Every structure is written in structure tokens, then in C-alpha cells.
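Removed from the display is one protein chain of the complex; every other protein chain stays in position.
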């Protein structure tokens, strides 16, 4: 057992920390004003300030860090994790280094399951940061954490598939440059529970695709990364060649996509927590109430200590999970992936709440990133299924594991 | 001891419940679309749908319920409390019955401390619901919970006072019809700690009053009740007759204003919690996951039970506080007022969080009122001073009380 | 609505407070040493110091306060509740005024369901404080919160019933003066779910009654109020006339016994919490660490404030429940009885934990009553069924209530 990072990771960390602190964070204000000046508030990814950051990032070799293998930076999960954390320091950072969801997961899907033609059409421009994508799975009328509830239909009709259904919380899809949607739906409603679903590529401009509205999370429309769209698909026809993988493999692809997606989210969230702790510490030293700086008051100290103690534990579990994914595969890391999915939003939400409280009313305002980060982290308690579903599954696995151990002991 | 409401309160409750459920809640959507159609998004209180509700409310005698004595409905705090709760069911309800903050507190100040001329000019139109007001106390650069930190200066100059300073989180002040601001500032910086401050009436259109921006809470600008303004006062001159009460009485007036204000907030918040419980119960019966309705799942049941158990306890403490204010006065009820100030947002925030979780991602969206209510309740953990200040003071009082009791026992 | 106590209650409170503070608490040490000197550590209720307190209590009219009607002090639940609270200040107080569980509940059962002969034999000496009793319901091998799980059999055989089974956690039964056991068992295993059980009176010295051992709670054997026995009944024969009520009424009698029992426990627990707060406040003023008394440290203040805020809310709910029992009956108060059963141990346990922490290691030692009270309160999270069962039932009722309300609204 060994807790230090390897040399390549340390080098990349130093470079990325510098890039985020000296280039990305200072560019936030300019990005906001440039975006505000645009006619389409959702067209975020082509704003000059961001394009410029992307150019710099590519030059510095800080590009597609999330992607193992030759198409990306070739890092392991364990090497990427500490870098993903740093991208949590600024809301522009993930996109600046082309590591922002949902494109990351979509690139992985296309890389691992796409045909050569699909890769040429969509993966290449995504890797180059030229277009954006969306992943359309969640539906408004059902508990989507149970994949058998998916109601969208994908029906074969000659050389085409016809898509009908309604989706919501499709992150990034309000952006006109989100040119391709990976849509999950049922092709085989009578097949086995986990063979009913397929994924299909639906270009944004296909007739029948309706962009209904951008949903708000709390009051944030998140237009600066493409919002969260409600979509409807009305007899949307795409060539049969747009199917991702084989028919009936939708559930399996979704599962494959989840592991890395979750660990990226978790590491970035830890970066969010670190930023919040830093802001909280800075704030409480400047403020005086009732004769003493806030930083000397016991309750504030208690928050800071708890925040540090919690985040240290959490980070180690996320890193161990990354290591497991690298060494025994996503399946072998299944329990740990669930564990970090449960632990991360709870911990980071707690820290953000305290950081907000330490800021007084300002903490809820746009003058600090805290309230907005709170909103984002809060959604993680639902994303890919609510906490309760994951806790239930993790407990079931634990019960099985313990039963086996008892059997082993008692012969 | 007796836990039933008196006949007048029961009658008013029945009438108000009916009014809110059959008139106010159904008018929310129309109000929103009428407001959206206006050129000034902040000009909320003159929207036709709301004006119409106000007309109905006056006719039904559901008007100025918050105000004891002849100017208002003549109710005690204990009688008003269950009515205030009902106004928590719809965000339009408080204004529909002319019981919305900050006008309620401002009317109390004018009624109790205003000169006849001040009353004629501002109290009368406020009582009639013709204009709105704001209360400008919180400042951006200091911990405002400590009144001695107030930096705004109110300086006598001949027959006038000159106001200079900066304020923020001035609720309602973005509304152009918020015609009068009660501004807290220091007139006597060298006086005793609690005699340095005064309050003064500043009409909105006085030269030097700058409306800087509307602050957002989470992403909500709350334009539909006048927002939360950042204001600057640059050499703002008002007649000396605009002083409220005598010079140096600002702190005392602020204290007098707080008691009723807090209890109103608390009761309304309990109404918010009840609405959230109702929505949560409705939601979980419709949703099925993994073969069973959410309403039959243990963790959901646990939330519902805890929500009910918590809100029942909280309501009784708020009612007892109202009774104490009626029988021994705000000073005698000081500890209880602090206690409900501490307990209410914590409890209601917890309930809202669970109700949101039970709704899945929809719970954070504008399709349900939960996320927005969460944002509003969250601010109460700072409003009139953060929880931590109140806990500290309440504990100090408890320590004193216990020390006295020990002395009494041991002679 | 009215929150003051009536004159009789106030008088009794003053008298009882004085009695507990000046007679009962000072007698604790002598009671302990007298009991320690006895050959049978379980024979607690005939120790001279306690007998003496009982004599005084009867003289002062502080006797059988729990029992409504002519047999007792004739108080309502609402009148008794604040008195029960005071008995939580000293572990000897309940017995000193003949208001200690499980005798209180057993006296109620005998009073309400006993035959004249049963009353003469057992109720009268219990009312006089001459003997003790036990209530034998909980069983070791099953989840006893589900009454259909009860395995003890009570079989009719001619003029007798024959009892076979095993019980545990039978409080008070180690005391040789606990002369009568009320035993719950199944007489009719094939009857309806709630008509299978009966209760029967089993005198302690009946052949076949085996007192197996005194169970410890944490490390406490609670010998000073009769311990918690594990019992076995081996073909124990009692006359058929020993049946309490009619055959098959066991479940109904158990339910009837629960309401008052719970409210007594809850009120006493609030007294325990008040004592803990008092001890905590006293402790933290005497101790200095790192240059400041503990009482001036923020985290300690936070505990004290939260303790006060929580206990105030809890007490009001218990009092309201008492009032409901008096005005609409135990059935009408069902939800509230469940609510206080859930809320009380959680709240009081939290307060005791903080009071212990404020005392440092001493808080866990026998030098303070806190750790022992913690152990006692902790058992209430199981007694009469674990919290989880009650939360589940309360939530089910809430869901039903809300569904009805929705129906009413939507016609």
C-alpha cells in the first residue's frame, strides 16, 4: 500500500493547477459577459473566452485527460482522478480541457461501441472539441432508476428506426451545438428485463425532435453549459445504422458508461468541496462579530474540522475505487462505485451548506459560487438513480457477502 | 391548558383555507403569465390577478389579519398564527390578504412609532394595499447580526438628515411601487452601543437613492415579490421629520419589529412544510419502483413519519410563543421567539429536502414549488442574524437561568 | 388555546418539586447503601429509606398521582403529565410516590379489566404500595412488536389454564416482592390476528415459574428497581378465574395499557432531560480549558441551545397528547401517542449524550446519573416495539389522511 501519486500524475497536477488558477478562473467573468451578449443564451461552447482556453489547454497537453487509450491522454482512472478533482475548482475548467459531462461519457460510448462510421461522424469532432452531445435517458413520467420503466420506443421500420417518447433533464441539449443525442429507448419490450433497451444516435436536426424547454435546477437554468432540456421525439426516423452496439444492448452500454461517469463526477465534486473549504476559511478570517473573528468561534471551527475530516476520507475512497477499476475492472469495483455515488453528494452538500452559512446571505447570492454549486451537487443525489436505490443495492450485496462469509466459517 | 382554537379563529381558518385553496392557488399560473407579459418584471403587486385576489380578500374580511388593534383585523398573535400558517400554502397568499413581509413589519413600525403625518403619508396606503415598502437594515460589508457593525450614516444637517451607505438583501425594493424605505443607520456613533442607531423614512424617488441590482437566492430573483435589492444611498437628503421615533431609538425599534416578524415567518414556514408533506404523500403513491409504490418503501415512510413528528412539535412551540407574546409581551417571550427562530428553518428545510428527494429530479424543477421554497426557507437561517448568534444568546440565557435556580436551591 | 397549568396542577407541582428536591434526591445515597447491605440485591422496594419516602409521600397527598378516578389521585392525563415529569429528576421519585412502571400500567389493567376478586387480591396491595408486579409480554425468540409472533401458550385445561413459554426483559420481576405477573400468551392461535392473545395472572410462587436471570442493559442490572428478568413458564397452572378480561382480549388490553404507559414514560423522560441540562449547565461553568470556561465555548453553547429548543417542543407535544387523551380518548390520540413514542427517546438520548460529553469521562461514571439514564432511555427505542415499527405505522396513517384530504378537495 502506497499513498503517493506517480510522477506523471504529479506533473499533470502541477500543470493543471496552474492552468486553472491562472487562466481558467480569471476567465470566468469574461466568459459570462461574452455569453450574456449573445442572442442565444444557450450557445455557450463557442464563446471566445472558452475557445481560447481550449486552445491553450490543447497546447499544454491538458486535453481529453479523461480518456484512456490512444484517443485520449492515455491515463488510468487513478491517474485521472486527481486531475478531475482540480477541474472542480472552476465551472469552466471541465470544458476548457474537454473533460465535461455528458460529452465524456458519450465519447466513451462511441469509442467502445461505435461503428467506424459513427466514430468518424461524431467521435472525432467531439474529441476535437468542435461539437457537443447529449445523453437522453431520463423520462418525466416514470421512476427512471428502474430501467424497465423506460417508456420511449425505438421501433424498427425497414432500414430505419422510429423514435417516440419524452425525455427530460437532458443536460447540454439546449445548446444548438449539441449536434448529436444518444437516445435510450425500448426496442424489444417483451425481451428479458435487461435486453429490452437499445441506444440510438439521433442528430439534433432530425425532423420530429422537439426541444421543449430548459429546466431549471433551483433557479439556475445552467445555460452556461447547455442547460437541462425537456425533449420530445415524434416519429423521429434515423437510419438503422445509427444504432449503438447491437439491438437489446442498451442497458449494458448504459451500465458500462456509468462507472467512469460516476468517478469523474465524484472527483470533480471533491474539487468543489475543496474550493468551498478554501472560501469558507478565507471568509471567516475577515469577518468580526461580537468582538472576535468568526475564525476563532468554536462552531465555525467545528465546521472546518468536520469538512476536512470528511473530505479526506471521501477522497481516499474515490481514489481506491479508481484503482480498483484499473486493476479488477468496473465490475469488480461495483460496490465501491456505488459507495462513492452515495457518499459524495451527501458529504459535499454538507460542506457547501456550512460554507454558505459562514458567508451569511452572500453565500446564497451570485457573488460566490457556493449556492450554485450546491444546486449542482444536489442533483447528484438523483442522477443515475436516487441514493435510496443505490443504498438498497449495496446493502443487498453486503448481506450476500456476509452470508457467504458465515457459510465459509461454519463450513 | 387547552389546545383547541377559539371560535373566531376556527371561522377565519375555514374561510381562509377555502379562499387559498379555491381562489389563490388556482390564480398562481395566471399571475405568472400576466407578470411575464409586463415590461418591468419587478412590478409584481399591481398585476391584475393579484389585484383581483386582494379585492376578494377585503370583501371576505380576510385583510390585514396580522395587525392587532383597530387598524387591522384586531387578532391576537395566537389567533393570527394559524392563519399565517395557511398563507404558507401558496406564494401569492400573503400578498392576497395584505399580510406579506416586509410590509407587515413596516406597518407595525409606522403604527407604533410613526407621527400622524408619517401615518397619513405611508401607513394608510400600505394598509389599503396601494403601495409597498422596504426595510433597509442589512449591509454587505459587515456581520449585520451585530447591530454595532452598521456602517450607514444618518447625519443631521439643519432641517434635514443626510443618509450615506450601502445595503443589500432589501426584500421588495426592486418593485417600483415599493415607495417608501425604512432605513437603519447610525446617527450617534459615540453613543451607547444600542443608542447609536436611528431609523428614517426615505421615499424611493429621493435623489441619491440608487437601486443597484436584484440579488438572486440560489438562482431565484424572486421578482414576483419584489426581489432582494442592493441599494446605495449617496448624500440622500430627507426632512428631519422623517425620523421614526426619536434619534437613537433605531435599535429598540428594530427589536420591537422582530418579535412579530419572526412569528409570522415561522407560522408561514410551517404552512410551507405542510404543503411539502402533502405533495410528498401524493407523489409517492403514484410512483412505482422495483415492483412497489414508493409509499410502501421503508425509507420513504421514515421521512413521512419524521416530517409529521417534527412539524407537530414545532407548531406547538410557535403557538405557545404567540400566546406568551399576547400574555406576557414580546420581552417575556424572548427566549421562545429565539427558539422558534432557530428551530423553524432547520425543521422545514429538512422536510423540503426529503420532499424534493421523493420527487426525483422534478423536485428541483419549476414544476413543483419545493426547490423554490427550499431557497426561501434557507435564507431564514440568516435573516435577522444567523442561527449561530441566536443559539449563542439562548444558551447564555439558559446558563443564567440555571445558575439562578441553583442559587435558589442552595440558598 | 391556553398554555398555563390549572391551579391544582400548579399546587401539586410545587409540592412535588419540593418533595423530590428536599426529600427524595437526598435519600438516594442512603437507599443505595441500605440496599447494598441486603442479602438479596433485588429486594429493593422494602428498603427502609424508600419505605420512609413512601410514608411521607402518602401523608403529603403525593400518592398514586397517575391513576384517574377514585382509586387514585383523580387527575386527568394533562394534570398528571407535569408531575410525571418531575419524577424524572430522581430515580427514586417514581416509586416514592407509587407511580413507577410497570406497576402503574398493571394497576390500570386490574382496575379496568379485573374482577372484584382480582382487585381485592392484587390491586389493593399495589395501590397501597405493599407489593410489586410485573408485565410479561416480550419474548426472546421473536420480533415481539408484532403481537402475532407471541409464542407463549395459555391453554385451557378444565378449571385451569396452563402456561408454557419464555419471556425476557420483564422489568421488576427479579424483586421477590413482585408477587404477581400479568402474562400475555396465545389462547386461540387460530382466531383472528388480534383475538388470539389473552392475559392471565400468575402469582410469582406458582410451581413452574422459573426466574432465570437478570438481564443487564449496558452493564446495569437495575437491581434497584427490580431488574429485567428472563422467565420461563413450565406447565404453570393457575385457576381459570385468573384470566384478565375475557379470552381473546389480550391484544386489546395490551393496547389499552399502552397509551397511558407511553405518556408516563415520555413525561418522565422529559424530566430526565431537564435534569441533564441542569447538570450540563452546572458542569460547564466550573470547568476551564485553554483559558476560558467551557460555558463560553461556542460548541458547548450550541448544545445547550439545541437541548433547550428540542425539549420545549417535545414537552408541548406530550402535553397536547395528554389533553387529547382526556378529551377524545386514547384512540383519538393514537397518532400523537405514536409521535411522542418516536420523538422522546431520540431527543432525550441526544441531550444525555451531550451532557455526558460536557462532563468528560466523569459523565460515563457512576459519579453522575447521566450514563445510567442514557441506558434507560436507550431501551425506550425498543420498548413496546422499536421506533421503526411506529414510524412505519404513523406514516401509513399520514398517507391515508392525505389521500382523504385530496379526495375531499377534488370531490
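When the chains are written out, they are named A, B and C in that same order, and each has its own residue count from 1.
One rule holds for everything that comes next: contacts are C-beta pairs under 8 Å (C-beta built on N, C-alpha and C of every residue); 3 or more make two chains touch, one makes a residue touch a chain.
Every value quoted in this text rests on a predicted model; they were computed, and no experiment measured them.
Engineer: Touching the absent chain in the whole complex: find that residue among C:168, C:181, C:233 or C:323.
Structural biologist: Going through C:168, C:181, C:233 or C:323 one by one, C:168 is the residue touching the chain not shown.
Engineer: For the full complex, which residue in B:28, B:52, B:188 or B:302 touches the chain that was left out?
Structural biologist: Going through B:28, B:52, B:188 or B:302 one by one, B:302 is the residue touching the chain not shown.
Engineer: Quick one: which of A:53, A:150, A:174 or A:304 touches the chain that's been left out?
Structural biologist: Only one listed residue reaches the unshown chain, and that is A:304.
Engineer: Out of C:15, C:32, C:221 or C:296, which residue would touch the omitted chain in the full complex?
Structural biologist: C:221
Engineer: Tell me which residue among A:147, A:244, A:273 or A:314 touches the hidden chain in the full complex.
Structural biologist: Selected residue, touching the omitted chain: A:314.
Engineer: In the full complex, which residues of subunit A touch the absent chain?
Structural biologist: The missing chain touches subunit A at positions 1-6, 21, 78, 277-278, 281-282, 284-285, 295, 298, 300-306, 308-309, 312-314, 316-317, 319-320, 323-324, 335-336, 339, 342-343, 388, 390-392, 394-396, 398-399, 402-403, 405-406, 409.
Engineer: Go through subunit C and note every residue touching the omitted chain.
Structural biologist: Output for subunit C: 138, 140, 142-146, 149, 168-169, 215-221, 287-290, 294, 297, 299-300, 356-357, 360-362, 364-366, 371-372, 374-375, 378-379, 381-383, 386-389, 391-392.
Engineer: Mind pulling the subunit B residues that touch the left-out chain?
Structural biologist: Residues of subunit B in touch with the missing chain: 297-302.
FYI, only the chains that are shown with their structure count from here on.
Engineer: In whole angstrom, what separates the CA-based centres of subunit A and subunit C?
Structural biologist: One centre to the other, that is 53 Å.
Engineer: Report, in whole Å, the distance between the mean C-alpha point of subunit B and the mean C-alpha point of subunit C.
Structural biologist: Distance between chain centres: 42 Å.
Engineer: Mind pulling the residue numbers of subunit C that touch at least two other chains?
Structural biologist: Residues 298, 300-302 of subunit C touch two or more partner chains.
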